[in-house]
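One protein chain omitted, others in place.
Showing chain A:
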Amino acid sequence: MAVLVLLSYEKGDKIRPISRSAIAAATQLDTEVHALLVGENLEILSQKASQLNGVQKLLVAEHSAYAHMPAEPVANLIASIAESYEFIIAPANAEGKDILPRLAGLLDVQPISDVVEIIDTSTFVRPIYAGSILATVASKDAKKLLSVRGTTFEAVAETGGSAVVEKIENLPLSEKQLSIFKELKLSQSDRPELEGARVVVSGGRGMQSAENFVLLEKIADQLEGAIGASRAAVDAGFVSNDFQVGQTGKIVAPELYIAVAISGAIQHLAGMKDSKIVVSINKDPEAPMFKVSDYGIVGDLFEILPQLEAALKAR
């Protein structure tokens, strides 16, 4: 029996780092690792995926019905090949969280979401209560369906592997299409992807306006970092939702996380507490964020950020 890993990728034929973390988790199960690539126009992606370190076989399911990874047909597809697998792993991102539980419904299995540690082949650790508690869970299902958190499994290398590539021929496509793709609205950004960035500079409600996020961008420019935000900042309309760090947004674990004017609600900490070094800039000395920071500065961000930018420039 082997483990099957569903790959997630971006437009522009880039396999997401979280997919490589999912493979890293799969390799801990001491069994053959197969990766599954689903979509249309997969030529370049197949080539890249076949080189992922740790993958022995790459399965490719190519059809226009799989464009944009709709949960209904993709779950049906995986269910059709699930018999050969004891474990099925998906990245715990928007795609994995959409597809894997649907597959669980088809296979009558209780899925295990957001796994952060694999203890043995049936015992896993996952965060609950916005990450403030870690639960160790044991699965009694014959087949284990896991979504894995990218930040806790070090991604396998993009090269070094030489997987056998196999095209899935008998695609279980039904005539009835339950969901129809209309439009993709991608956020434009030249910055590194939030989840894989080495440095993240995040702003909260205290940034006061969307325009003021420029101050954070200047810091991020100096550190080649990504921009993040608290839910309050997203709700206030300062930045779009895909910048959100927290329980319901992205989970990040950069080397340096700079939280500016973020109070530190547990829902936000859920998304960044595993960062290596946390810096907090806040005018309120009582802000809970200081308790979870390595370094803090109490003061006005409008004074501190330009100073910090100048100091970084002068390095």
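By our rule, contacts are C-beta pairs under 8 Å (C-beta built on N, C-alpha and C of every residue); 3 or more make two chains touch, one makes a residue touch a chain; residues count from 1.
As a convention for this text, contacts and distances are computed from a predicted model.
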Which of "Ferredoxin-like protein", "Electron transfer flavoprotein subunit beta", "Tyrosinase" or "Quinol:cytochrome c oxidoreductase quinone-binding subunit 2" is the UniProt protein name of the chain not shown? "Electron transfer flavoprotein subunit beta"
Could you tell which one of A:Glu40, A:Glu255 or A:Asp284 touches the chain left off the display? A:Glu255
So which of A:Glu154, A:Asp235 or A:Asp284 would be touching the chain we can't see? A:Asp235
Given the full complex, what residues of chain A touch the hidden partner chain? 8, 10, 16, 68, 70-72, 75, 93-95, 97-106, 108-114, 123, 126-141, 176-187, 193, 199, 223, 231, 234-235, 240-242, 247-248, 255-256, 266-267, 269, 273, 276-280, 285, 290-298, 304, 307-308, 311-312, 315
